[in-house]
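Yeah, one chain of the complex is gone here, protein chain that is, but the others are all in their spots.
Our next item is subunit A:
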Amino acid sequence: MGSAHSVPAEMRELADRTGFTSEQIEHLHRRFKQLSRDQLTIRKENFDSIPDLEFNPIRAKIVHAFFDKRNLRPESDGLADEINFEDFLTIMSYFRPIEMNMDEEQLDRFRKEKLKFLFHMYDSDHDGKITLQEYRNVVEELLSGNPHLEKESARSIADGAMMEAASICVGQMGPDQVYEGITFEDFLKMWQGIDIETKMHVRFLNMETIAHCY
């Protein structure tokens, strides 16, 4: 007479690594089982069953981010076909809110991780740079629903933003200089001083049910 989703020791290890509490992990585990239809792994098709997600113009990129190996383990690359619950939690932890008791170094690392996640979303060919074409892709995806907006306008928006990025990162460019793309360091530079931590997190409610004893 008890509910056992995962062994407590494993749970604690997951909790330490991802920063979620054990109740949150249990809830996310239930959600994982719902999405995977009681299988051990999730594939891209499983995300089709979320109606709210269909609304989202960058849905494809978000789902892709779950299977992007760069987000799952440091120093790895490529795309996974399916992910298990641990991987699911790892991706979810990118959207964890900041805790009160974090020190400078932790905060900095946290911020870097979130920005790296975002960088991977833009950099779709995994070459470590956001090129003009990749940037245009993102803009087009966000704007594609509007029939009045031509492709040209989308392109000019992208180009304009890229120019601005170049000016921040490289400063004044000579007439022959070609800006190849935004590297991760440049990306970080762009976000200096802007508070992204509060914009890139999902707030979990504090779940304390009545009967819970350890």
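In this text, contacts are C-beta pairs under 8 Å (C-beta built on N, C-alpha and C of every residue); 3 or more make two chains touch, one makes a residue touch a chain; residues count from 1.
The definition used in the following text is that contacts and distances are computed from a predicted model.
Asker: Which of "Proteasome subunit beta", "Glycerol-3-phosphate acyltransferase 3", "Histidine-containing phosphotransfer protein" or "NCBP1 protein" is the UniProt protein name of the chain not shown?
Answerer: The correct option from "Proteasome subunit beta", "Glycerol-3-phosphate acyltransferase 3", "Histidine-containing phosphotransfer protein" or "NCBP1 protein" is "Glycerol-3-phosphate acyltransferase 3", the UniProt name of the unshown chain.
Asker: Which residue among A:47, A:67, A:85 or A:110 touches the omitted chain?
Answerer: That would be A:47, which touches the missing chain.
Asker: Spell out, residue by residue, where the missing chain touches subunit A.
Answerer: Residues of subunit A in contact with the hidden chain: 1-3, 24, 27-28, 30-31, 34-35, 47-59, 62, 92, 95, 118, 121-122, 132, 138-139, 142-146, 148-149, 153, 156-163, 165, 190, 194, 196, 199-214.
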